[in-house]
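Note that one protein chain is taken out, while the other chains of the complex remain in position.
== chain A ==
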Amino acid sequence: MNPKKRAVTVAVAGTAIGAAGLAVMAMPAGAEEAPELPPVSAQELVSSVLRADIPALAGNVRIENDLGLPSMPGLPVLDVESARVYHDGDEGSRIALEQGSSELTVVQNGGTVWSYDSAENSATKLTVPAETREHRAHAQEGFSDPTSAAGQLLDYVRQSSTVSVDGTASVADRPAYELVLTPKPSERTLLREVRIAVDSETRVPLRMSVLTNGTTEPALEIGFTDIDFGQQPANLFQFTPPQGATVTEERPRAHDERMPAGAIGEFSGEGWDTVYTGTVPADLTAAQDTEGRDVQSLLDRLGKRVSGDFGSGYAIETKVGTAIVTDDGRFAVGAVPQQVLTDALAQR
């Protein structure tokens, strides 16, 4: 082969290999074929989910939201796109939320919950008192008969929704059943359906998607991109604050302290068009955020003026829900169109 020919061959071959490699990486992960699984009824599926203990696992969770939220400064939690989740099959769990180049780690082991923020180098230790944990354990015993619990749960949900198993899906390379909750036609809600993918083998929920009216892409989707079941190293579930970290200790507040006085609201309606109405606490209206903007100017920016029988105020609309804050300090939120909220406010 003469040098020229060889040069061309090498150039073409090398470029082809490299370009193919890049193209493979650029290829979006195509929708995999729905796996074939034995049919299961909605009731069986729900009761097996309730019965299942979460096994030891390690996985990556991806959070995609297209909620149509107005961009809100000072709410970094919304920036989270992915999280790594570990569970030891018993009482230990670890969640690492990636935010840009920093990380928020939450390690739980029995009654101790550590959270660590790398951007601030600060750690918080929360001790859950033994009686609270026992209380929770008792609450779980209510599920001791998962079949009847599933029946009760389904009966309640079916008052407002249609529950069905809608085929199968492959989530994180695992075959899963798709449990679908659809609001009944009488429900006045912005949501079209909620889909929950349940692993066919371990019955662990692998993905949840919320779909709204008029869109094909989920408004909110939380799901595993990969998951491994199996024993995890024990040191993952221990936490020692590093050098120089600011450590604060907290005890959980008693139930009645948790809500600031004056904010107590109430639910009205049932099912999908439930609306939560109440009064905004006075100290919040007066509060200013770190950059000196008060709530009023924030509302001006996020919401639009609305008025009607209920009075006047600001409405903040997203794809999955609406909120109204009136000028006299009342508020209403729900996964419903604005009309439902104004009706609820007018009744108060």
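Keep in mind that, in the parts below, contacts are C-beta pairs under 8 Å (C-beta built on N, C-alpha and C of every residue); 3 or more make two chains touch, one makes a residue touch a chain; residues count from 1.
By definition in this document, contacts and distances are computed from a predicted model.
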Undisplayed chain, where the name is taken from the UniProt record, one of "ABC transporter permease", "Molecular chaperone HscC", "Response regulator" or "Penicillin-binding protein 2": "ABC transporter permease"
Absent-chain contact - pick from A:R51, A:R84 or A:R192: A:R84
Identified contact with the non-displayed chain, of A:L22, A:A130 or A:A346: A:L22
Touching the absent chain when the full complex is considered, from A:E120, A:D155, A:D173 or A:E270: A:E120
Touch list for chain A against the chain that is not drawn: 3-4, 6-8, 10-11, 13-15, 17-19, 21-22, 25-26, 58, 60, 76, 84, 86, 96, 98-103, 105, 114, 116, 118-121, 123, 236, 239-245, 290
